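All protein chains but one are shown at their positions in the complex.
Labels for the chains are A and B, by order of writing; each one numbers its residues from 1.
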Amino acid sequence: MSRSKRWIHSSVVGSALLFSGMGTVSAEEITVTSFGGIWETAITNCYAAEYEKRTGHKANVMIGSPAQWMSQIEANPDNPPIDVIVSTQSQTVAAGEGGLISRATAKEIPNLADVDPLFIGAVDGWGACFDFGAFVIAYNKDTVKNPPTSIKEFVNRTIAGDWVASFPSITYGIMPDIIWSFADLYGGSADNVDPAFEVFKKIKDSGNAIAWASVTDFLNQMSTGDADIGMYWDGRAFSFIDKGNDWMGVVKPTDKAFMSCVAMNKSKGAPDAAWEYLNIVFEPGPMSCFSDYLNYGVTNQKVQYSEKMKDRITFPKDLRAPSTATSRKIAESAADWIERWNKEIGM
Amino acid sequence: MMAKNRVKSGGFTGAVSPWWIALTGLFLVVFFVLPIVNNLLNTNDLATLAKQRPMSFYYHKLFFDPYYIRIVFDTVALSVGVTVICIIIGYPVAMFLVRHSGRWSGLVIFLLIAPLLTSIIMRTFGWRVLFARRGLVNDFLLWADILDKPFMFLNSASSAVVGLVHVLVPFMVLSIASVLRSIDLQLEESARILGASRIKTFLRVTFPLSLDGIGTGFIIVFLLANGSFVTLLLLGGGDLKTLPLLIYQQFTISRDFQFAAAMSNVLLAIAVGCLYLQLRLIRRKGVKGAA
Partner (left out) sequence: MNSRSWYIFKENTPKLSMLLYVVLFFIFLLGPILIVVAISFTETEYVAFPPKGFSLRWYERFFEYDAFVDSFIVSVELAFATAVLGVGLGVPAALAVTRGNVPFANSIMTFLLSPLSMPLIVMGFALLFYLSALGLGVSFLSLLIAHTVISLPYVVRTVAGVYRGISPDFEESAAVLGANRFQIFWNVTLPMIKPGIFAGMLFAMLISIDNLPISFFFGSADTNTLPVVMLSYLEHQFDPSIAAASCIQLIVAVIGLFIVERIYGLDAMTPAS
């Protein structure tokens, strides 16, 4: 066989043997999770970097969605591929009761002592929410001259055809909670989501709505003009505007926007190094850093907000948030609601 | 002499011991057969917040709930549809490759294989941009006056079908081409000399002889389309749902693993059914060995 062929063959075998030994992670390296887009930048720069500075070990940041992470942990309970999981209220309760995460109190995470008790209660004692945001209305100032002031007005005018609106698609992880919030707004509850489905059916049938599959998708749709207005997270919208997109405007609806708070927890089989990371997450300094990136409210009471921030953040008393019992019901019903959505609405 | 022809029986067989298959066979049994059996019997202890239901509940749903019947049907229909389109679109290209490309055959093969080197995400991404509300496809259709308002391709089945055809047609072309290549040109020549027209020669001589290639291509493309979920995930929109997509969504959104297991077993059954058909058909033709 010619020399070049022999050389290639042996180098292939050689490298295969060499490489197969690589790709292992040291014990104190942890895998933490994050939502996509600017969230990931914030987590990487405010929390993961801080963890690495203090412990000398890396915190690998993975993006995805909580349900997917929960599935991955569930499939490997003894040696989970994910050490710190980010999840919404209902998902946190589900993860806790499903045995996927460890109980967290001020004992394991000292900084929890300074967290507003409201946010500890929101997740039934499974750690606490570390940030919260409102699901408000974002619009294009150039094409929408007369923006709506409430969610109901927004919905009615979408059906009437004033604009093209963008709503989250059912594949968006927080959609079950959003469905609840619509049910709550229109007179239903976690036990009766029919009002929400009726409203969304009308929206879908009007033909004036498109769906955003991911948080960045919405921004793309607004940028290219595919959508003129939509429901979106206040923090992310403000961050987008700050980047130089002052054509976007934000409306804080008068009829109580949905509040989502996000918790972070250690998965049960994960190493104790994760507690160190979680402690950083709830510390005032890194929390401020996170808040600056994302314009979200954070839950450590020692954090001081600037005037600009105080203006932007909507505080829980003006928002619609599920109680713990409701969160549990949402978690139990999520799969059924998703199936019902697929059958009746399909957006 | 084509490599496909069997070596005449009675050839020397002492060079290889039948035991050489043992390790590989064991590997496949342990890591291929057993996982599938494990999934079939659903012996996993899957604790989710969703209520633990017996598997029969899920199978009942899949076979009796109209929504799911529709999905199972769509899964098969999509695969068949895509395969048929690939045959229609790919056959002329295969003809061209074998009969008319001459010096350029190397280039043609390269151009066929090049897309297979790209990530499926890359190809699907490209289609997503093309089919967007303000994408090139809509722009063209508006310009040509075929539409007066942009059509939401991404919400309909059409974009998924196009995406799948795009990914799978090279397989079809290569399958057909490899069989076409082995057809003796003299047969066609004889037909022409005896007075048959071009079209008649094709229909009565060439096409039947190439059925083998179409059959192989059909199986490959059907099975690949059957199991694909990435294309549907990124291009399918709301209207078209298939079993692989639902399995993915169960894992990433709804988290009902039992349901996912039931769906995967149905999908498996479809694939095995197709494989069985393939074995029956090919055995009848007398062509044995590797597909």
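Just a few scattered comments:
By our rule, a contact is a pair of C-beta atoms (placed from the backbone, for glycine too) under 8 Å apart; a residue touches a chain by one contact, two chains touch by 3 or more.
Please read all numbers here as calculations on a predicted model, not as lab measurements.
Note on the undisplayed chain: of the listed residues B:196, B:209 or B:223, the one touching it is B:223.
Set against the missing chain, the residues A:189, A:220 or A:254 yield one that touches it, A:220. Here the missing chain is touched by one residue of A:62, A:106 or A:303, and it is A:62. Set against the missing chain, the residues B:71, B:87 or B:112 yield one that touches it, B:112. Considering the whole complex, the residue from B:31, B:64 or B:143 that touches the absent chain is B:31.
By the touch rule set out above, chain B reaches the unshown chain at residues 1-7, 11-21, 23-25, 27-28, 31-32, 34-36, 38-39, 44, 89, 92-93, 95-96, 99-102, 106, 108-123, 125-127, 129-130, 135-136, 166, 169-170, 174-175, 177-178, 181, 189, 192, 219, 223, 226-227, 229-230, 233-234, 244, 247-248, 251, 260-261, 264-265, 267-268, 271-272, 274-275, 279, 288-291. Taking the complete complex into account, residues 1, 4-5, 8, 12-13, 15-17, 19-20, 22-25, 29, 31, 35-37, 40, 60-65, 72, 75-76, 78-79, 81-82, 213-217, 219-220, 223-224, 243 of chain A touch the chain not shown.
In the analysis below, only the chains that are shown with their structure count from here on.
If you check the complex, the residues on chain B that touch chain A are 46-50, 67, 132-134, 152, 238-239, 241, 249, 251-257. For chain A in complex with chain B, the residues that touch the partner chain are 65, 67-68, 70-71, 74, 94, 97-99, 169-171, 173, 210-211, 224-226, 331-332, 334-335, 338-339, 342-343, 346-347.
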